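Structure provided below as structure tokens; questions to follow.
Shown here: the complex without one of its protein chains, the others still in place.
Then we have subunit A:
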Amino acid sequence: MQTGKACSEAITGEVRVRIEGGLAHFPGLAKEQTVSFNDLGLPEREELTSLADKADFFGCTPANETARPDARTYTVGLTIDGRSREIRVAEPIRDPALARLVSVVRRLSKQQAVAR
């Protein structure tokens, strides 16, 4: 247990997200948000890492779909332990793992935006 915990705590990285579109355009929510792993708890870091693996975030080829009316487009950047990538996905996100990853990233960035 101790070994696993130490290993997880060592995960470094950050999350970046910019949300466009949606039913209304809110200038205050349209800015890019960056969340450092240093500001996240261990469960959140582990969840992000696990979801990024499940979604094959660093290797997948995202579908190049244009946004449907009022659907959002997410530009998501992840840096985890030196690996870094940015992808752009439009709703509805059909891949369940990628949809969950974007959902978590969205909520973490929202907490950050509201806290500021």
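Here is the rule we use: a contact is a pair of C-beta atoms (placed from the backbone, for glycine too) under 8 Å apart; a residue touches a chain by one contact, two chains touch by 3 or more; residues count from 1.
Just so it is clear, contacts and distances are computed from a predicted model.
Asks: One chain of this complex is not shown here; going by its UniProt record, which of these names is it: "Neutral metalloproteinase", "Nitrate reductase", "2-oxoglutarate ferredoxin oxidoreductase, beta subunit" or "Sarcosine oxidase subunit delta"?
Replies: When "Neutral metalloproteinase", "Nitrate reductase", "2-oxoglutarate ferredoxin oxidoreductase, beta subunit" or "Sarcosine oxidase subunit delta" are compared with UniProt, the left-out chain turns out to be "Neutral metalloproteinase".
Asks: In the full complex, which of A:Lys54, A:Arg85 or A:Arg100 touches the chain missing from this view?
Replies: Here the residue in touch with the unshown chain is A:Arg100.
Asks: List every residue of subunit A that touches the chain not included in the displayed model.
Replies: Touching the chain left out of view, subunit A contributes residues 20-30, 66-72, 91-93, 96, 99-100, 102-103, 107, 110, 113-114.
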